[in-house]
Each structure stands twice: as C-alpha cells, then as structure tokens.
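The structure follows.
Up next, subunit A:
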Amino acid sequence: MVIIKRKQLTWMEKAYLPEVIRGLRITLGKMFQKPSTRQYPEDPLITTEVTRGQPRLVVNEDSTIRCVSCGLCEIACPAYAITIDGQETDRMIEREPEKFEIDFLRCILCGFCEEACPKEAIMMSDELELADTSRQGLIYGLDKLKRPVSALKKRIAYINKINDRWRTSSST
Partner candidate 1 sequence: MTVLLATILKVVVIFGALISAAGISTLAERRVSAWIQHRIGPNRVGPFGVLQPLADGIKFIFKEEFVPEGANRWLFILAPALSAAAALMSVAVIPFGGLITEIDGTPILMSIADLDIGALWVVAIGGLGIYGVILGGWASNSKYSLFGGLRATAQMISYELSMILCILAVVAMSDTLNLREIVNLQDSADSRCFGFLPGWNIFYQPLAFVLFVICTFAETNRHPFDFAECESELVGGFHTEYSSMKFALFFIGEYCAMIVMSCMTVTLFLGGFSVPYWSEAPFLIGLASFLLKVTFFMFLFLWVRWSLPRFRYDQLMNLGWKVFLPLALVNILLTGLAVSL
Partner candidate 2 sequence: MANLLFYLMGLGAVIGSLLVVTSKNPITSVLSLLGTFFCLATIYLLAGFQFLAAAQILVYGGAIMVLFLFVVMLLNLGHPEEGSGLEFMNKRRMPFAFAASAMLIVLTFAGVLGQGSAPGAVELAHMATIGDLAGLMFGSFLLPFEAASILLMGAAVAVIVLAKRERTQAVER
C-alpha cells in the first residue's frame, strides 16, 4: 500500500483565484513566444543522409543502371512491394532489369531492400512526398525510380560507414 501525502495548501492557494491568475500569466507568456510549428509546403522538412525516404535506383555516371536484377530486394521486401523482370545486356554485368516496379501503396519504407542489395543499386533517398489521385499512379516504374549517383552520394557514403562499423564489430 502506498500512502500519498498530499501537499498542504496555503490560504492563498485555497482561495484559487490568485492561482488562476498565475496560470493565466503563464499561458499569456506562451502566446508571444515563437510557435514551434513548421509551415510544411513552404517550409519543407530538413532531410539528412539518415532520412529514410522512398527507395530509388542508382544510375551510374555513364547513365547505365547499377541493378543486376538479382531479385534479393524482391525477396527481402516484407510488404511484397517490389516486382522485377530481368533481361540480358551486353555490359559487363550481363543482366539488367527490364521491368522494376515498386508499389508505393505497399512500401513501408523499411529499407530492407537497401540492406539486401549487393550492388549498392537501390538506395533510400530523401524524397518523402508521396501523393497521387489514382492507385495506378503510385506504382512507380523504372522511369520514375532512376536517380543519378550524384543525387544519392551522401546516402551511399553513410551506408558504407555504417556497414564498415558493423563488419568490424562482428569479426569476433
């Protein structure tokens, strides 16, 4: 059993009105402070390399896609949001995606695809805005997913850093 000792109120506190005025003074003070709200569309969210936005496909500087359509991200995806059809190519890597679709109605932005990817080909970008008037419009194909490597450089560096730490610590 817990016995709670209530604070003995002084006469002034029992009169209630002075305390009411004290409370009103505090709220009046708050009124003239700067609001902590962000006006979203005009003043967008600050993103960093840690921001886990929508996944995007990395395109090399010679405008070839890094993805080899191995299907690991497709398997890793817990929401079954990724669909890949591969095809052959004359490049060194021999395979590239013919169709790469991410259904953003299903995607939960977990970043498992990024972790699963052996080629640093799918990366979580800092793009967060996701709105459309149709369901079909939210199934992104290759054309909408491709991003040049320069746009995702920060994220790739960050992931490498994290992975390095992980590798060294698990060596024991």
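Please note the rule applied: a residue touches a chain if its C-beta (ideal position, glycine included) is under 8 Å from a C-beta of that chain, and two chains touch if they have at least 3 such contacts; residues count from 1.
A word on the picks: all candidates are chains of the complex that A comes from, given by their letters.
Quantities reported herein were computed from a predicted structural model and do not represent experimental measurements.
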{"item": "Which of 1 or 2 touches subunit A - same complex, any copy", "value": "1"}
{"item": "Touching residues on subunit A, where the partner in the complex is candidate 1", "value": "17, 20, 23-24, 26-28, 30-31, 33, 35-37, 39"}
